[in-house]
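Excluded from the complex is one protein chain; the other protein chains are retained at their positions.
Let's look at chain A:
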């Protein structure tokens, strides 16, 4: 078979698909990198080259350090429950004999619904006066947190919405991975006398580990890019308590018009993402035993 592509094939299958990538990703990336060394204010036609000042200022600023800590907190407490709930949902889902497709569709719904719209609904649900959550808590005589105005509660509101959006989606991946495990492996574990818990721990979890790794990475990136729920529910507040790196970037660039600092921050976010992607590729190589 002729393995070398003809010029026409190269054009058709490589160059043409590359055009949008270059226009919308590579060129903006280069421009951003360049802007991050300037003091452009987003409006004036002129700006000066300032070297690495934007970066040194950024790393020194309290806003950045806080946003970094918030991002780490938000990411950790979103990703871990997403993975755990997703896995448990999948274990349950795969036990179903009926309504499998229906439940699958339900789990998929939060993922395909635009989060901007859903965040407005969540904003109402979490409303501390008229929202149903606090009404239920009131009936049960439990404390009623100021979900959106208390700094700690606000972060957890964002986290809950993020978990709600992603856990079902993660469950679908786990469900597929679980379904691919041959039934004889479970029969062997029956013969060997494993309890339900031992089966989960010694058989299910190790066998879905490639899926888990994939989901952890995708979910971390998802959290790094979380924007919709923050802008609708809290606008990064109260007192910056839900300002993540990406939201700080938005504030710097489009609220404070410090485009130089904002692009510097975007480059930092990009580097963090790249490092995570690299780690995931290295780890997934280690985990491919079959």
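Following the convention adopted for this analysis, contacts are C-beta pairs under 8 Å (C-beta built on N, C-alpha and C of every residue); 3 or more make two chains touch, one makes a residue touch a chain; residues count from 1.
We take it that contacts and distances are computed from a predicted model.
Chain not shown in the complex: UniProt lists it as "Oligosaccharides import ATP-binding protein MsmX", one of "TonB-dependent receptor", "Oligosaccharides import ATP-binding protein MsmX", "Cytochrome aa3 subunit 2" or "acetolactate synthase".
In the complete complex, the hidden chain is touched by one of A:88, A:203 or A:276, namely A:203.
For chain A, the list of residues touching the undisplayed chain reads 182, 184-185, 187-188, 190-194, 198, 202-203, 206-207, 209, 289-290.
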